[in-house]
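Missing here is one protein chain; the remaining ones are kept as they sit in the complex.
We call the chains A, B and C, going by the order they appear; numbering starts again at 1 in every chain.
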């Protein structure tokens, strides 16, 4: 922080002079800045109102939604790991109706794009959810969670197999005219292959990464630490894997990318942007510092001023340039 | 540490009474305790002599060897990440002859099992290296590195495809009567599938995990941080992924396992053992504390005394038990 | 509304081996907090991501005029160990006050407070508030042994009647604290006949289970403060789930950080093992 904030007076001053444009376009929606929240880490926004002016975010991504409400997994559901955490929430959510009734009105009041993260047990459920959300004005874009490792049913389901991934994307595209963002699982041998299949199937953008499949043993109880055995690993620990995947997909697939995995600082966000992400999501970082998102936005702006960037696009994928 | 060391006087006392047997048998070799060093993190032992009585280790695993010497990758070769590090050493090693001439004599002097970690560009190279090592008494067991993500040639080569993995294992088994340990890559969709293929091909044990493929961007230089673009992620950050893989393979494949990935404390080692590992390797932990291995051995013993275990076998896989 | 703030350490003191009392300068939390609520404390240095998550700590006392927030915690792992190393003048990042605390209601009933170990922390603040509302709480304070006993003088200072129970009998009455709930109830009934009692409890899970059994058996209402592993502390992550049952018999997960940490004792479904 010493580095970033050291001469903030100068920075603010420069800020008045150089005009930094933080806005980005992504899958047909315009974000006032590239920082969104990662699904499942910000609830439906209201939870963070005491700490954050939610209307300042680039967009809000909802907790994963399913057609019907879900109870989620038995506790313990979270477990701390080195620079990271495991979770096995198990998609607890109010279901489509509960979402539309109890959460959407407040979400809409922020005046920022709402991206609904959707999950399902079958291709048909995804499609149904997508069309219902569109019909009720429940979202400005959809993020398809094909990668959540928490829901038991057959393990990693759609996200680890290119053809199933493509099938979900295609079905959702068919069911709605909303922009569709496919959220990829990192638990695969070849993420580029899955990414390409999602593009082929019509995805308008890609989010990466979801959590890494992990587990912990409680050596005192001599048992798996989490109620559901395995959990999703998130937080700073996973950032090198996430940045690598953003880099690989950026090289191979021509779609806008939302990068996430362990962002807690402006410099982390810039790492993703230089690797190829057009927007970034803050997930676990919200738990560490509830105002993390707004700080990241400020720190990206500072970085841009310091390095002479006027738009975010100038930075996207810049680390790929050849000399 | 307060917890572990708090009443060490009592512990030492108990230690005299209860007889804790740390020895384990693994793929036909006997280790005086379950703690070995991870390939590439302990050189050939001599490097750590100022800090560690190397003869107290369960075994020593050498830096990855190839038939001919290798120069390795251009620097920077290491980069710190949250609770972890990336490396792209690129298999720099003295080659078979250099190993036999310059390192083996000293290695033999420790009086502990020597496990040679071997790598190659082709199945034939692996086989040649294996037979030569056996012919010259260069090892008590071989660990096949089919997973090193650093060597450019076609990317992840053998380790991510079950049939190539099996081909290497089978060729090495054919070429030598030494015990063969296959070291698995975590960068796969289904580690159990690869593990099963290695068993099928004759592997006597499995090591898991090698490093996760990662990368970092140096936001000051706006370039990939490592000289070789991608690198292998190791250290505490990866432990949840490693423990999960040990757990999965233990459930499905009946072979002794060497668990590794982020062990820096006795409790970390116990986590792997309870998940199913018969031995554990300390890698990056050696860099953090050069005497890490010996401390881990002591802390495992303390844990056993505290929890009434008399042999390591009693603990192996214990967290899998059903109530 | 909770706030996120950097609070300076006013004082920090080891009160018994391994247990610390820290007073933090945080006027907004001091004035907003009610008994049973907690704060979510960042334990790492600003630049370290390990340990990553915040630690929940009950508000043990507040000084509204001085802006002080008192926490009392036991060093059990890395986070509490780091917290114990803070010195006066250094800052600690806090979120709070968080959660649904104890309901004092109209106080027509006599309060019986049951504490187990560190569970005593939130009950001090509760005791003070109950006293201010006109009740004299009877406190059963259970500990493993004499050298674990804490905060008793503070309770007496706030006008509560405290009875110490130690498992090994090295101080006060011998046994488990819940063994004395019958006795306490009789005592309270004897002193104020006709006036019914309400239980407020905080402590380890087996103790709370015994409290629940006692309350159900005795038909006495109660409120219990639960613990749970937490990530966000805002209600967003759904990590701190606790299984509860509605009067209608419907079960669901509620958030210890939001609907809790204090729950109606009848609603809680403790895990089976």
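Keep in mind that, in the parts below, contacts are C-beta pairs under 8 Å (C-beta built on N, C-alpha and C of every residue); 3 or more make two chains touch, one makes a residue touch a chain.
Here the structure is a predicted model, which means the values were calculated and not measured.
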item	value
Residue among B:47, B:121, B:134 or B:200 that touches the chain left out of view	B:47
Sites on chain A contacted by the missing partner chain, in the whole complex	2-3, 82-83, 236, 323
Positions on chain B contacted by the hidden chain, ascending	1, 40-43, 47-48, 50-51, 63, 71-72, 74-85, 87, 89, 92, 235-237, 264, 284, 286-291
Positions on chain C contacted by the hidden chain, ascending	44-45, 47-51, 78, 81-82, 85
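The definition used in the following text is that only the chains that are shown with their structure count from here on.
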item	value
Selected interface, A-C versus B-C, where C-beta contact pairs are more numerous	A-C
Core chain by centroid distance, with centroids computed from Cα atoms only	A
Distance from chain B to chain A - Cα centre to Cα centre, in angstrom	34
Between chain B and chain C, centroid-to-centroid distance (C-alpha), Å	45
Whole-Å gap between the CA centroids of chain A and chain C	36
Where chain A touches two or more other chains, by residue	82-84, 235-237
Set of chain C residues in contact with two or more other chains	49-50
